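A protein chain is absent from this complex, but the other protein chains hold their places.
Our next item is chain A:
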Amino acid sequence: MTDQTSPTTLTTTFAGTRGPLFRKALWGSIWTILTLGFYRFWLKTRLRRWYWSAIRPGGTPLEYVGDPLEKLLGFFLAVVVLAFYIGVVNLILMFVSLSLLASNVTAYIVSFVGVIPIWFYARYRARRYTLARSRWRGVRFGLKPGAWGYAARALWHWALTILSLGVLWPRKTFYLEKYKTDRTVFGSATLHQGGRWQMLMPAYAHILISAVILAATTYQVVMGQVQVAYLYALGVPWFVYGLIHYSVEATRLLANHKTAGDIALRADPRPATLTRIYVFGYLATGLISLLPVAPILMVVGMVENQRWRATYDITLEPGLIYGLPLYVWTGLGVAAYFLVFLLWATLRHCFVTMPVWRHYAETLTIENAPALANVSQKQRDEFAEAEGFAEALDLWGAI
């Protein structure tokens, strides 16, 4: 009874609903505030476990086995390295810059430029950690080492993109994705990114055309032709749509050219659906997050009014009036800041992140699934630093 007749194509289901996610994200965010940010390692782990377990290709869920403590450890490690960089390396840069050029601007530029490769390095390392802690059907994913190679290529492709005024962006997308995909493994199977970068160009057309419109309009406005400014109403939404369209289409095309031996992926996300999710999701998140500010503004208005009266009404005790506003102001400011942060962080998961993941998951199928029988387990990737650098450099806001 070892084998069952497997279907050739595995469709993916998404089993998550907003209610449990809302509770998880809300409590986690509250704890994050109460622990001065340290709970975020636990929050991130728990949310990943939840998201991973919701995604079920062929009915069997993904599993996230990352540990919050190893994230904390990796963060410590990264902070030490960055403290050295910020303290000692910058001090030397500053001294050299001041001594040779009588200016500290150079030091700031060099120091900032110096962080950029670390930033790409951190992204790759974080991806490696996340994949190493992801499993499906009990088999580990993984990413082969190569963070500095990734950083070097990322710098090169970014330089080309900037020099070509953004036209070669799809080339960068393709080659960086290929670098990562070709090093991604699922058990004994290695993924392969097929296709060519030119296949992404049609998806890039929206961005190119709207960017040309925006540039031409801006040029005209700067030259004094202010009446053409109405073209912004066309160009800006088009450009925003172009960004979403490109990211969705590029993901789809790249996924459709990913293979692992005989196994192939087929993705069919729809740009229109995702645009709707992003627009309404962020709208809902933003509006609800700002709700608690309304009563606070009212209270602030009252206090303001009281202060105003106090300046003219001598019968009021000055100690009372002067003593009150400082606490009230500070208290209200802190409360408003954290409430907005709390609601934003929580609701974004419910209205944006989760629906986006659900759409990507539900439109993903795995072709030629019987070949999965040939995939076997890989060794555990210990990876003590986890995603500490990405965490310390604050690379990933969402998850």
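The working rule: contacts are C-beta pairs under 8 Å (C-beta built on N, C-alpha and C of every residue); 3 or more make two chains touch, one makes a residue touch a chain; residues count from 1.
What we mean here is this: contacts and distances are computed from a predicted model.
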Choices "Stage V sporulation protein AC", "histidine kinase", "ABC-2 type transport system permease protein" or "Metalloprotease LoiP" - which one is the UniProt name of the chain not shown: "Metalloprotease LoiP"
Among A:Leu69, A:Leu234 or A:Ala272, residue touching the chain not depicted: A:Leu69
Residues in chain A touching the chain absent from view: 1-4, 6, 15-17, 20-21, 24, 46-47, 49-51, 53-54, 58, 60-61, 63, 67, 69-70, 72-73, 76-77, 79-80, 82-84, 86-88, 90-95, 98-99, 102-104, 107-108, 111-112, 115, 135-140, 186-187, 372-373, 375-377, 380, 393-394
